[in-house]
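Encoded as structure tokens, the structure appears first; notes follow it.
Only one protein chain is missing; all other protein chains are in place.
Moving on, here comes subunit A:
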Amino acid sequence: MSPRHHLDETTVLGWASGALSPEMAAVAATHLDVCRHCRSRLATAEGIGGTLLEQQQPSTDDAMRMPHLREHMLAALDAHPNRRVPPRREEATAGPDNLPRALHPYFGTSWRSLRWRWLAPGVRMIRALRTSGHALILLRIDPGMSMPLHSHGGIELTQVLAGSYDDELGHFGVGDAADLGPETLHRPVTSAGGPCVCVAALDAPLRFPGWFARMLQPLVGL
């Protein structure tokens, strides 16, 4: 899979510096898991972190603590010889029924056990419960549906998990990320074929300009 729509630079930097909310990080991880290009950019962003770490200048207080901590470290070296640790990869990512691993804490591991909630004709949703304040939702939209025109109060980070859609920004298929800021106004239309399933993290309510969409807003609760 080679995604054509990627994470914004600020999202890559946010991941590297640990500044993303858990919900944004979960969606970003879902993209990073399938996107070599963004993993490569992440390696650069982490290289920046390493360089900044190295450039720091510890204080004298730190030096005072050193002998004590150093002794502990030397003792730990004896207690922990080098060991070979096989790379960890969760098996759960493999099967066709498995949700992307970064979403497991929020939606469980299985596609089949998802309990979709009817939202509007052709639109189903699941909203993650235990979140830090940002919303995290799974959306399942029937083929050929036109979503209301909307913009975002803040950031909307969406990853396409199945199917595809088109909007003013282009065609978004499986693996693509839509990393949208408040300036984006768009009207996604799902493609023919299967339903389009996306996971999205939002840090502020969506803004619907139309009256129909405004009526919908309390139902969506976003």
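In this section, a residue touches a chain if its C-beta (ideal position, glycine included) is under 8 Å from a C-beta of that chain, and two chains touch if they have at least 3 such contacts; residues count from 1.
We adopt the following convention: contacts and distances are computed from a predicted model.
S.K.: Of the options "ABC transmembrane type-2 domain-containing protein", "RNA polymerase sigma-70 factor (ECF subfamily)", "Malonate transporter, MadM subunit" or "Molybdenum transport system permease", which is the UniProt protein name for the chain that has been left out of view?
M.R.: Matching "ABC transmembrane type-2 domain-containing protein", "RNA polymerase sigma-70 factor (ECF subfamily)", "Malonate transporter, MadM subunit" or "Molybdenum transport system permease" to the record, the invisible chain is "RNA polymerase sigma-70 factor (ECF subfamily)".
S.K.: Pick from A:14, A:148, A:163 or A:188: which residue touches the chain that isn't shown?
M.R.: Final answer for the missing-chain contact: A:14.
S.K.: Identify the residues of subunit A touching the omitted chain, counting contacts across the whole complex.
M.R.: 8-10, 12-14, 16-22, 25-26, 29, 32, 36, 39-60, 62-63, 65-66, 69-70, 72-74, 76-77, 80-85, 87-89, 102, 105, 154, 181-183, 203
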